[in-house]
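Scroll down for the structure; my scribbles are underneath it.
With one protein chain withheld, the remaining protein chains of the complex are depicted in position.
Order of writing sets the labels: A and B. Residues in every chain begin at 1.
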Amino acid sequence: MSEFSYEIVIGLEVHVQLKTKTKLFCRCRTEFGNPPNTQTCPVCLGMPGSLPVMNKKAYFLSMRTALALNCGIPKFTKWDRKNYFYPDLPKGYQTSQFDLPMSEEGYLDIKSTKDEFEPRRVRIIRAHLEEDAGKSMHDEAAGKGDSRIDLNRTGTPLLEIVSYPDMRSAAEAKAYMQELRLLLTYLDVSDCNMQEGSLRCDANVNLHITTDDGVIATPIVEIKNMNSFRSVERGIEYEAKRQYDVWQETGKVLGELPKQTRGWDDSAQVTRSQREKEESADYRYFPCPDLVPVIVTDQQIEEVRQEIGELPSALRERLQNEFGLTVYTADVIVNQGLSLVEYYLELAAAAGDNKLAGNWVQGEVLRILNDQEIEIEDFPIDAGRLAELLKLVQAGDLDSSKAKDVFAAMLTSDSSAADVIKELGIEKVDEGALEALCQVLVERNQRIVDDVKSGNEKAVGALIGQAKKENPNVNPGQVRQICLEIINNL
Amino acid sequence: MSLTRQDVEKVALLARLKFNEDGLDKMTDHMVQIIQYVDKLSELDTEDVQPMAHALDIYNALAEDEPRPSLSREDALKNAPKRDEECFRVPAVLGE
Partner (left out) sequence: MSIIQKTATEQLALLNSGELTSVELTQAYLNQIEQVDGQVGAFLRVETESALAQAAAIDQKRATEAPLGKLAGLPVAIKDILCTKDTPTTCGSRMLENFQPPYNATVVEKIRAADGVILGRTNMDEFAMGSSTENSAYQTTQNPWDTARIPGGSSGGAAACVSADMAPLSVGTDTGGSIRQPAALCGCVGLKPTYGRVSRYGLIAFASSLDQIGPLARTVEDTALLLEVLAGHDPLDSTSVKQPTPAYSETVKQPLENLTLGVVDRHFGAGIDPEIETAVQSAIQVYESLGATIKHIAMPHADYGIATYYIIAPCEASSNLARYDGAHYGYRTDQAEVVAELAEDGSDEGPLVRMYRKTRSEGFGEEVQRRIMLGTYALSEGYYDAFYLKALKVRRLIRQDYDAAFEEVDMIIGPVTANPAFAQGEKTSDPMAMYLEDLYTVTANLAGVAGISLPCGFTSSGLPIGLQLQAAPFQEEKLLRAAQMYQAATDFHTRRPELS
């Protein structure tokens, strides 16, 4: 069979665990990693007679997020039950939102710092609140025996953010996840820890293949269990190739097969079909009679809007336009998170040089953060101390290689830049002493003087080498300039 | 509106119930009777009527995000039909 070109069509459903102290419908804590079944009460155990009461903070954190995603906030929202049986769902239904979610119709803009794709606006269908299920632990290899159920996580508030199928490559999907995560951390609404499951992603993927008879679509597959940005990218890439191969083999197109769910196996780097359900899903959604609707006012929505600080996209523009940073530097700094941006802003103000500060943060500071795997909060040189160093660089008192030496020494001491320079013995050489040294060197090297006089300015380089031997602290640029002046005046 | 034995069987799976042959016949019989009765609602024109899910118009019952003590693990697990030291135990979720 011949090869056809195709486009990958991707929509993401992202579940974000909201940063509340307590669960969505009871006041049990939401801490991660506590011993099994120590964080439950009659409500989240689904005990007979227990009743849910909505967590106010969860609602308002959701609204903050939805507004930041440019969503509309309906004045009326309600809770629905999604009915299905599963042992990590003790009530036999998940309390979620069906036809009247708390927000709808927004978007998130994504772009690539490495030019992997054109900038794109990913539209958001809706973001709604729902409760998390518990955890079932099973030995899948053995298959027999019991599953063990831990209900600590049951009832934790989740915001489900559903995108339109607007992404066209695995790189775009990964960028969407990264930009969303960044936004959520700027909003301070979630820990966004993918390993701990506080940010989870399901992808709906299919292909639009251009055949000789026009474009066909492959059946949609939902991929689950992608627990890192890398697995989002790899999972989708794998699935695209797999769907293409299956289509070549079977010719089945959208509508000819039911929607399939496949799990990403990170160790094997493949998606695997999850066991088909015994029946087609029929969740029998209906309004939860135990919870009452929420009605918000324009004023409340405005108040929440005011709480939202400057978001990544706006900051990127400000760093480019007001601070004169390159697109790349602005992206790198903003993408690291709000704390690094704040560090940068403080450094730039104290050093009085926005670009120099930008280069240092994007270069040296980030290199250390990455090497040492630390956050900016734990970075040993505060913005004030680094600003002093930058001022010396700016004044020409330190060349860039010396400045890096000073920077390295400051990482392991509390000393100021000036003190480190003294300790290292690399103080700036006195102007008079430098001129005297240059005078001696010129007198000693008649051949070089001749070369320079005959038009070969480069020859002066040998004098710089000699000057460094005499005093390692001399500034090579200055030596060059002074020596040339002396020679030209001869 | 007609309801067949097969329909009832499908509903039974959705509801996680199971009937033997006689039980299924009887259930089908009773359900058909009841559904015929409740079908009298279709006499009414409800085109412009707002559905009423709650008995009263109550809104915004919201609680502050302040933790309260959870149950002890022993209390959480004490009614479990099968359990171990830490967890509820159920037949294998996956596999045959």
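Assume a contact is a pair of C-beta atoms (placed from the backbone, for glycine too) under 8 Å apart; a residue touches a chain by one contact, two chains touch by 3 or more.
Quantities reported herein were computed from a predicted structural model and do not represent experimental measurements.
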Touch criterion as defined above, residue of A:241, A:284 or A:444 at the omitted chain: A:284
Please output the residues of chain B touching the missing chain, sorted low to high. 1, 3, 7-8, 11-19, 27, 30-31, 33-35, 37-42, 44, 46, 49-56, 58, 61, 63, 71, 75-76, 78-82, 88, 90-96
Just checking the interface: what residues of chain A touch the absent partner chain? 41-42, 45-54, 81, 83, 85, 87, 90-93, 147, 149, 151, 278, 282, 284-286, 289-292
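Here is the rule we use: only the chains that are shown with their structure count from here on.
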Measuring centre to centre with CA averages, how many angstrom lie between chain A and chain B? 41
Which part of chain B faces chain A closely enough to touch in the complex? 10, 13-14, 16, 53-54, 58-68, 70-73, 76-77, 82, 84, 86-96
Listed in rising order, chain A residues that touch chain B in their complex are 20-22, 27-29, 35-42, 45, 53-59, 78, 85-87, 136-138, 140, 142-151, 275, 278-279, 282, 284, 286-287, 289, 291-295
